[in-house]
Every structure is written in C-alpha cells, then in structure tokens.
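Supplied in structure tokens, the structure appears directly below.
A single protein chain has been removed from this complex, and every other one stays in its place.
Labels for the chains are A, B and C, by order of writing; each one numbers its residues from 1.
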Amino acid sequence: MNSFGDTFVFTSFGESHSAAIGGVLDGVPAGLHINFAMIREALDRRAGRTSSLPSVEGTELGTSARALHEPDEVEWLSGVLDGVTLGTPIAFLIRNRDARPEDYEALKHSFRQGHADSTYAAKYGIRDWRGGGRASARETAARVVAGNIAAQLLAKQGIQIHARLVQVGDETRPEHFSEVIARYRAEGDSIGGIVACEVSGLPAGLGEPIFDKVQAHLAYAILSINACKGFDYGSGFSGVGLPGSVANQQSGGLLGGITDGTTLRFRCVFKPTPSTPKAGVKGRHDACVAVRAVPVVEAMTALVLANFVASL
Amino acid sequence: MNSFGDTFVFTSFGESHSAAIGGVLDGVPAGLHINFAMIREALDRRAGRTSSLPSVEGTELGTSARALHEPDEVEWLSGVLDGVTLGTPIAFLIRNRDARPEDYEALKHSFRQGHADSTYAAKYGIRDWRGGGRASARETAARVVAGNIAAQLLAKQGIQIHARLVQVGDETRPEHFSEVIARYRAEGDSIGGIVACEVSGLPAGLGEPIFDKVQAHLAYAILSINACKGFDYGSGFSGVGLPGSVANQQSGGLLGGITDGTTLRFRCVFKPTPSTPKAGVKGRHDACVAVRAVPVVEAMTALVLANFVASL
Amino acid sequence: MNSFGDTFVFTSFGESHSAAIGGVLDGVPAGLHINFAMIREALDRRAGRTSSLPSVEGTELGTSARALHEPDEVEWLSGVLDGVTLGTPIAFLIRNRDARPEDYEALKHSFRQGHADSTYAAKYGIRDWRGGGRASARETAARVVAGNIAAQLLAKQGIQIHARLVQVGDETRPEHFSEVIARYRAEGDSIGGIVACEVSGLPAGLGEPIFDKVQAHLAYAILSINACKGFDYGSGFSGVGLPGSVANQQSGGLLGGITDGTTLRFRCVFKPTPSTPKAGVKGRHDACVAVRAVPVVEAMTALVLANFVASL
Partner (left out) sequence: MNSFGDTFVFTSFGESHSAAIGGVLDGVPAGLHINFAMIREALDRRAGRTSSLPSVEGTELGTSARALHEPDEVEWLSGVLDGVTLGTPIAFLIRNRDARPEDYEALKHSFRQGHADSTYAAKYGIRDWRGGGRASARETAARVVAGNIAAQLLAKQGIQIHARLVQVGDETRPEHFSEVIARYRAEGDSIGGIVACEVSGLPAGLGEPIFDKVQAHLAYAILSINACKGFDYGSGFSGVGLPGSVANQQSGGLLGGITDGTTLRFRCVFKPTPSTPKAGVKGRHDACVAVRAVPVVEAMTALVLANFVASL
C-alpha cells in the first residue's frame, strides 16, 4: 500500500506522468505554523537545484534537466488555514507540468535495463510506460513535503535532523566529492554514496522493546527509498571487528530499541543509478543519486520520529 | 506493540522470568501438517545446544548454562488438531521452568552496564528486574517457533530460507570461526559477526513499489533482533566503491522493491554482547551472539515473506 | 484518522470550505475501466439533484441551494490512464468553488446548536469555523466517489448493492414519503428515516469468525455516516419479540459473521437534522437527510465489501 505510519500517516499518490503527484498527511496536530520556505528549500535540494557540495565548473551535480525546469510548486488542498494547521488531513499536490510522454514513447515497448519496469509489469499486468510510473524518484518529492512538515513539528520540541553525504565511491573527504562525481559524469558512468544522519534533542524513552524498536522503523523507512541498499547504526557494519569491550561505547543513541537521550546516528548507502549513457540511456543523468537522497533521508527520518513522538 | 505482520500476524508475550514466554500466530491457513522436529531443531540452534560450527575442544560455542538446562518445551494451546493447523490462531507457550530470580537479586537495585535496563525503567516506570524482562534474548525463542511455522508454509510453495555466519570479527574463513570465538571467550571478551541469508524459490512479483518494498520489511524485521546493528542487500555497503556499470549486476533478488524471481540475498551484522566477564558480569557468556542469531534471522525472514505470500 | 480499510484503503481529506475535498483510493487492481457516468449519478443523488422519490410540486427533496449550484466536478489526479486503473493509488479532488466564507462569518464566534462544533473546538483547540469544517456532510461526496469505484469493482464479480429509503418518520409507504417530507419542510422542521440495503451476488465465505465479522465491519462503516443512529440486520431490533423457532429463519445473509451466499440485508436509521428554521437556522434545509444518505450507505457498503473481496 501507499501509506506510511500509524499515528502520523503519510499517504502518497501520483505517477511520474500523471496529472500530479502529492500526498495526504494525517495526524498533524492543530496550530502548527508551517514554514513554507523550509519546504521549498528541501524540495530544491531534492531536485538538485541547490546542493551543499562545492560546485565544480561546468557541472550541475546530481541534477537532471527536467528537475531544473520543473519547479515543484506545491498546491495546498486542505488542512491548512492562513498557514496554520487545522488538525485535519493536509492534502497537497505538485503538478507534473512538464510531462512530455513523447520522450518516453521509445520506451513503450521495451523495458529499461536494470529498472523495475519488468517486475512491475509482471505484477500489475498493465504498465504505465510513461517515465517509470510509480517507481520514479519523482515520487520522493511528496515524501519531502510531508517529511518537512514532520520535521517542523519535531523542531518545535527541540528535535533537529541533519543528514549529509559522507562517502562517494571510496572517497571520504567531502572536499573531494564534487570532483569524483564530475569524473563519473564525464565518463557517462555513475557511483554510489553513503549518507549519514544525526538527530539531536530526542527525549529518552521513544520506541518499544520488541518490534517497535526505533532502529527497526528507521531501517524500514530508509530502505523504502529508491536505490538504498543498506542501513546501519551505532557500531554498524564497520564495527564487526571490534571486541565487545570497545564496540559497546557506540550506542548510536539507542539502547534496546529505545532512545537513550543522546544523539541518534545512522548511515545508509545508495547504489549508483543504472540509467547511464554508458548503459545506453541517453540524456543527462544522475552521476551520484546519494546527493539528492540527502533531503529524502531527512524526510523519512522525520516521518518515523513524528510517529514515535505522536504515540508518546 | 508486540505484534508483527498484517495478514500473517505474530504476537509475542513473556518476560524472561514470567511463568512462560510464547506467542499467537494468526493467519496460518488450515491444513498445514506441522513438522515439530524442525521447530525443535531451530530452537536447539537458537539455544546453542547444536551448532553448524566445527566444535573446539572444551568450548560450547554461543551457549549459556541456562540454555543448556532449559530445554524449551513448546506447549501448544490452540489452532492445531492432531498436528494439522485449523486456520484459527495458533497459541503456544514455553515455560520458564528454570527461573531462578535469586540469581538476579543482586541486580535488583543496579542497572547492568550497556544493557537496556535503564532505558526501560525510564520508559515504564516499573521494572521487572528479574533477568532483563522483555529485553531478554529469551524472547526470540517464541519468534523461532512462529517463524519456523511460517518457513514450513513457505517450503510447501518451494521457498527455502537459509542463513549462515559469514564473518566473525575480521575473520571471513568459516573454518576459523570456532577458534576466533574460543579466543574471545578465553579472554572474557566478545566479538561481533555477520550473518548472510539466502532465499531461493521466491516467485517474481512479491512486494510493492513504494513503502511495502520487500527490502524495507526485511530490514524492519532484522533490525528488531537484539544486537543487530545493520542490514544490507545486493551491492550493499561494500559495493559503494563500484561504478554503476558494475554494481547493478547485483540485484540481491529485488528490483524496485519487488522480487525478480532470482535468489534473494541480504546480510546483517550483530555487535558483541556487552555482558562479559571483562565488563564485570560473572558467569558464562555468549562470546559471539551472531552464532545463535542465525535461526532468529531465518525466523524473521520467514515471517516477512509469509506476509507477502499471504497477501498475494 | 481519516482512512478506511486495510487492503482497499480510502483516505479522505478536505474541509467544507478548504480549496477542495477529495480522497486517495489505494488497492484498486489494475485494469478496471471506470464508468464515470455512474459516479456522476451517485454524486447527483447525494447532492439532492436527482432522487428516486416521486416529486411533490414546488419542493426539492433533501436538497440545499448550495448543492444545486455546485456541480461536484471530480478532478482525477493519479492512478487512472485513459479511464483504466493502473493499480496505483487513485487520487481525486472536488473543488469547493462556491465557498462563500462570508455566509459563515456570523457563526465565527458562536456555536451552532446541536452541531459538533463545540466538541471539535474542545478537541482541536483551533476551529475552522467556515461551514462546519470536517464535520460537514460535504465530506461524504468523496466517500461516494471512492465507494462507487469499489461498487464497480464488485459489479464485475456479480455483486450488486442497492439501498433505498423504507421509512420516513412513522410512514412506511414509499408513495407517501414525498408528502411527509414536504410537510416537515413547510413547518421548518425535519424528520428521521430508515434506509434498507440489499447486496446480491455475494460469494459464501466472506468474513471471519471473531472480530472481522461482516456485520461488524458494516456497522462500523454505516455508523461513521453523519446523522446515523443505528444499524441492524437479519431479525434486527424488530425481531426481539420472536421466539428462536421463528427468528432464526432470517439470517440476513450472514452466519457466524460470514456470508452464506444468500442476499445480505441490513437497515440503518438517520436522525432528523438539527439545523432547521424552527431551531433558528436560516436558509434552505434538509427536511429528511435520510434521502441523501442512500448513496452514501451504498458507498460505505461497497468499501467494506471490497476490503473483504480483496483479502480473499
């Protein structure tokens, strides 16, 4: 199904080339003053219009031509009056104005290599061949809108979420990321990356001991992002070689599935996109999707934590 | 809450020193002949009574004295008649016969270092100090019973789940695992490990594109296991350095969140236990909890997949 | 929350005077050819534009001026391509074009007698005073759209839902309903009514024995309609005086919570609206809301049954 959460529920809709994408966010309490500029800023990062990475001359990092020409205007349908939430479901949409099905006509009878098109067709019988349909990364724009509202709600309680790119390929020095990405772009290839996320200001006691561990819900949310291939926290995968006497210093902000009041820290890895010139896909391409994944990671983290806070 | 799944639901109950632990498994179709010996075998592996690791003289790998003396007898309460499921909820319990609260008396007024005791007390106000309460790894015995029934149901459809230890500390050669673990045990310390899991025979088309991606549900299930610190699949964390032209050969059995009909593969990492002699905790200890986690990983994987199969 | 169903999920949004009302319908299989004329017909009945009741000269039965001027144009946002469902969430909206907040300005600082305004304000702290907000009967238009799609899906499987007014006040002769309603309207008063619903073509075996009895889900759905005060089926309330030897001939289509393959029959009662000229509320009024409730009863019934059919 297309809903996320139990007490703070985000329902997502829209194909990449339907009239619109959008969502309904249910469970937002009344009285939140929405900061629309913050939502815009997160959408721009997702679309690759802005980036915290140092720019390299002649390149737009992690950006597609389409994203740059389609400014993601959010239309608010319900749940907000004069910028303040009403406690009712917040529905919003982003029109797919620049939908050009003709670009995709060539794909109509062929499946794109490495894409989910073939599994979808097997599953649904019918296939909306126009631009990947539901699988498109464009769907994450709706997540960013909803997640940003969640983040604003959390911020009122002193909870701050911050994700950043910490590795591109084998490179771990941020000041070299732009260069590495530019090199893969020039070669018509792509490269993976690791995003780290920190959450400060969390109260102790969020989460539950068995199935509602905070890390379990975070892993679920993060692995639901396109191209994400892994999640770890605390000592993680890289701590496997440490003896117990050392490894257990790193709680990652969680003990037994429950926040311990310290900073929550996790990582996630994004594979390189398969749609590259090298693989025969024409046009601009995302040389490192991890760059644009950063605001999506923040959005999904906010949705998870808003659920835990709402059920306090 | 203490339930897992939507259409194939496992509800877990029991503290480590309550009268019993157990569970209710709802959604099992009528007519499944239960293989009780398979459940026993999985419980024995979880308890450390048997292990696929070559034994090292004078050591019981990943085993506690308590586990060895408490044979995990399953008492079936409902849902099964003459060994065949009725389509009604299957309730079962395992008595905590060997509960010796006096052993834990010393802990009554102190919190165990690195354990979840302190976060639980903060959350619940009251604390069942007897043996870790709900946080105890003993709770996973109920998961193994329920997960094994799920696995038997999947096996009838040709789906086979197999997990195994693939790394202990920095050691990746299975024939050396026993030795490495014995060394940490002798030092009163502990070490982490990585478990890999493979699922063969899956039909294409399980899972859904947005939030019900198979990898998202697996990550949720696996990260709900005690001491698990990470999950990855396909190219995973170790593939971050590979260019798109290479990394995308490794689907891990999933495309766009949906099974593609090939073998599903994922990994997960377990941190070393903090309850070691070196940390001042007396008695036998688990030098590598990843050993006993193997059947729990299989159980949780089976529960996840049974949900997807049930909603087909 | 604002979602209905588990496997066939309808999420509703919109206040009576927000930009739009609408919904997202998740779980509709791919390949359904939507009959838009049927949806329009149901919306018209809900709005009071058409009615199966014989008209009485000079009266529009169960109709408000606003409903007549606001034609409920459905805008389809996603999930449908060339009139055929894609298997993805179907999002739609109906603009509140005729929103005239000035009409409601007078209500801004007063609570309407007998309305939910006061309980809402107590609950949400903030109140969208414009026309009753979420409590407005206008929200049922979105239910009718979603329920009609569900009904079309059921019809493909031979399942037909038909509701009709069977009692107005104490009058049980349909040919007199218009007259009775006209009399109450003329007096500036209102009157209750009973709606009966029949479902033919249901396969035996829908429903589950304990909490997922078909009648329980129907009662939940029907009691969620504004002004509904009761639900019964089979021998119902009126059969209380019959001995067991007689009463049990009337199964109502259900045995032990599960469909038995015969026609399903239930009734529900709607109280008269409190917003009448007699109670000091100016303007046109609904002299018998049960008339317009008929398509809403059909819609909710379809949503319930589509859930049961989807989980077969």
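FYI, a residue touches a chain if its C-beta (ideal position, glycine included) is under 8 Å from a C-beta of that chain, and two chains touch if they have at least 3 such contacts.
Please read all numbers here as calculations on a predicted model, not as lab measurements.
Across the entire complex, contacts from the unshown chain go to A, B, C. Only one of B:I34, B:A47 or B:L93 touches the absent chain when the whole complex is considered: B:L93. The chain not shown here is touched by just one of C:N96, C:N148, C:S178 or C:T276, and that residue is C:T276.
Summary of contacts with the chain left out: across B:V84, B:A186 or B:V246, the touching residue is B:V84. Looking at subunit A, the residues touching the absent chain are 6-7, 311. Hidden from this view is one chain, which touches subunit B at 1-3, 7, 9, 11-15, 18-22, 24, 26-27, 30-31, 75-79, 81, 84, 86-91, 93, 123-126, 128, 133-134.
For subunit C, the residues touching the absent chain in the complete assembly are 1-4, 12, 114-116, 118-120, 122-123, 134-135, 139, 167, 169-170, 184, 187, 189-194, 204-205, 208-213, 215-224, 226, 229-237, 239-245, 247-248, 252, 255-260, 269, 271-274, 276, 278-279.
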